[in-house]
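My structure is below; once you've seen it, I'll send some questions.
Every protein chain but one is kept in place in this view of the complex.
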Amino acid sequence: MIRLVLYRVLWSVPLLWVVSALTFVLVSVVPGNAAQAIAGGDASAAQISTLSRQLGLDQPLWAQYWHWLDRAVHGNLGTSLVTGQSVSSVLGSRLTVSLTLIVGGTLVAGVLGVAFGIWAATRGGVLGHLVEVGAVLGLAVPNFWLGLVLIELFAVSVRIFPATGFVPFGQNPAQWALSLVLPVLAIAAVGMTMIAVQTRDSMLEVLRRDFVRVLEANGIPRRSVVYRHALRNAAIPVVTVIGITFVGLLGASVLVESVFALPGLGSGLTTAASQHDIPVIQGAALYFTLVVVVVNLLVDVAYGLLNPQVRVR
Amino acid sequence: MSPELTGGPLLDVRDLTVEIRGRRFDPPVKALDRVSLSVAPGETLGLVGESGAGKTTLALAILGLVPVTSGSIRFAGHELASIGRRSRRRLSRDLQVVFQDPYSALNPARTVGQALSEPLDVHETLPRAAKRRRIASLLEQVGLPADTTERYPAEFSGGQRQRIAIARALMVSPKLVICDEAVSALDLSIQAQILNLLADLQRDLSVSYLFVSHDLAVVRHLSSRVVVLYRGQVMESGPAEVICDRPSHPYTRALLAAAPSPDPGQSRLAARGTERRPERAGGPGGCPYYSRCAIAVARCRVERPELRPSAAATEAACHRLPDPDPTTQEARSDENA
Partner (left out) sequence: MTRGGRMPAWRRFARRPLGVAGAAWLLLVLLGAVFASAIAPYGPQVQDLSSALSGPTMSHPLGTDPLGRDVLSQLLFGARPTLVGVAAALIAWLVAGVALGVIGGYAGGVTDAAISRVTDLLLSLPVLVVLLVIFSVFPDALVMPMAILGVIASAGLVRVVRSVTLSVREELYIRAARVAGLSHPKIVLRHVLPRIASTVIVQAALFAGVALITESGLAFLGFGIVLPAPSWGGLIAEASQTLSRSAWLLLPSGGILGLTVVAFVLLGNAIRDTSTQAWAAPRQVAARRSAPAASSTPAIKEPSPAERSGDVLLSVEHLCVGFADRQGAKPVVSDLSFVIRRGETLAVLGESGCGKTITALAVLGMLPPGARRTDGHVLLDGLDLTALAPREIAAIRGRRIGYIAQDPMVSLDPTFTVGSQIAEAVRCHRGGRRADARRQAVELLDSVNIPEPEVAARRYPHQLSGGMLQRCVTALALAGSPELLIADEPTTALDVTIQAEVLALLRGLQQERGMSLLLVTHDWGVVAAVADRALVMYAGQLVETATPACLFNGPAHPYTRGLLASSPQLATLGGRLQAIPGSVPAPGTWPAGCRFAPRCPEVEDQCREGPVAVRVAAPGHLSRCLHVPSAEAARQ
């Protein structure tokens, strides 16, 4: 088990490095763009080159990357080319907002999805078909469009929730919760249907296995067989799907934050991308990757806890 | 030079060793440890053992599906252990196989006709009409109707699929067919049909069999000679009726004693109570049967016995032989020493 965790941690280092290097290479491919974009459309060539030198953009690529890496390892992610603020402070608060949205979305998707999946597996019939139809619908409905529909229905026509904007928890907890309800629902929809389908398929497959029959035939109550034994076996692939859902929600957050005007990492990245704000882009990419690494680690640990064949020889 | 001319064996395995790598940090396991056997043209050699004996590994090694660590496999004058890909393909014409599981042996997405023509496509360039005739003739020999070629495997029973598998193996007229537990998954009455079929085909086509099975009775019925395998080593080998009726090696005796007879009068089980099996830790390099053997002595734990002629026309690998009565009590006192 420890070996598994160590292995995962070891492999996350190259991952972080690859992502940061890739990002760096990509955005630095055309160095003139950044300085040009900041200076504005009608800046002179001299002004642009001055700006380039100021920002260190005239140095060779590898030197720029090395400096960046050196500072990043010490926690300094540079400063925004646009606002001049330090990247970590700009992104820090945004990270919290995004995590709230994504973790909330994963929780909702996970809990509801697993519940529907188990229900569909044990009751079958109409509910089973509903889950299948729901899965297709969940795939077919873009989360940003769903967000707009939710806004239209519950914020514009019937004013229950705020349409856009975010209220920090410290400022007003009730408003904070309200401002998150619609975004979380929008982002969770797809994941919930995927998890429901996987749970249902997984449960059905496990319920067909021999040990279910043997345990029940020897008097273990059906309730225990389904919720204690079958569920634990079925959970193994479901946990993997939940992990994948989380990673998917990372990407989805970019869109949902845009629709609901939430000040998160995703919207920060979108803005930085359109402004060629390289340090912010790199910082955001790094934060996202870190989150993925942690989630993958948690999924692996959960997998090991559930599956003794991985843990014990 | 062709072995039929020289009179030598068709298949000659000498000191074959196959090591299988374990999981990431485990040492490799010897699935086969210096195994030797031979099959003459037109004869059936039975290979008996329980699970883990290495019988399937041996079959796969001969067929080239598993790499050989050391030793030699000579087939029709060629050395298989170190053969190149092209030569093996040419030789595969003469060396075919029938597997145990009739449900996994045929690709469910292809018709029977396509499955049967596969070996023909590889080895011969026959015009389509000749191919069809050959397939039809073989289907008739295995007792299946001609329209079988149009249908999919899902429409056939286990016994019928096994007949198809046999037809496929014989399609290019091989000299040796390895039957890897070919009847073990079949019902008793179907098993009898397939055994008869195999015997008839051997008589008609002069093909040799290497018949692998865990069932002594089945092996005895079809084979002229038998080799007994345990944990990758040969324990005993000799003529079929001797091995299966009056074996010398303690393992073969245990196999025979455990094989339940349909005759209630002969059943030994009713007399036994709920006894525990003696469990001892064996040592590396010793006899592999040491931990379960009722007549083992201290020497058996450290020194591997070589195959030696036994009292009854067989060769057995046991330190306690030749011993006029291997079941004497002195065995127990020796062991306690």
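Per-chain numbering from 1; labels A and B assigned in written order.
Following the convention adopted for this analysis, a contact is a pair of C-beta atoms (placed from the backbone, for glycine too) under 8 Å apart; a residue touches a chain by one contact, two chains touch by 3 or more.
Every value quoted in this text rests on a predicted model; they were computed, and no experiment measured them.
K.L.:
Looking at the full complex, which residue from B:Val29, B:Ala130, B:Ala258 or B:Ala311 touches the chain that isn't shown here?
P.N.:
Only one listed residue reaches the unshown chain, and that is B:Ala258.
K.L.:
Any idea which of B:Gly54, B:Gly71, B:Pro119 or B:Gly286 touches the chain not displayed?
P.N.:
Here the residue in touch with the unshown chain is B:Pro119.
K.L.:
From the list A:Leu69, A:Val82 or A:Val141, which touches the chain that is not on show?
P.N.:
A:Val141
K.L.:
Just checking the interface: what residues of chain A touch the absent partner chain?
P.N.:
Looking at chain A, the ones touching the missing chain are residues 11, 14-15, 18-19, 22-23, 26-27, 29-30, 33, 136-137, 139-142, 144-145, 148-149, 151-152, 156-157, 163, 209-211, 213-222, 224, 229, 232-233, 244, 247, 250-252, 254-255, 258-259, 266, 269-270, 272-274, 276, 281, 284-285, 288-289, 292-293, 296, 306-309, 312-313.
K.L.:
Since one chain has been left out of the picture, which residues of chain B touch it in the full complex?
P.N.:
50-51, 60, 63-65, 88-90, 92-93, 95-97, 99-101, 104-111, 115, 118-119, 122-123, 147, 150-154, 157-160, 165, 168, 187-193, 195-196, 199, 214-215, 217-218, 220-221, 240-241, 254-255, 257-267, 269-270, 272-277, 279, 292
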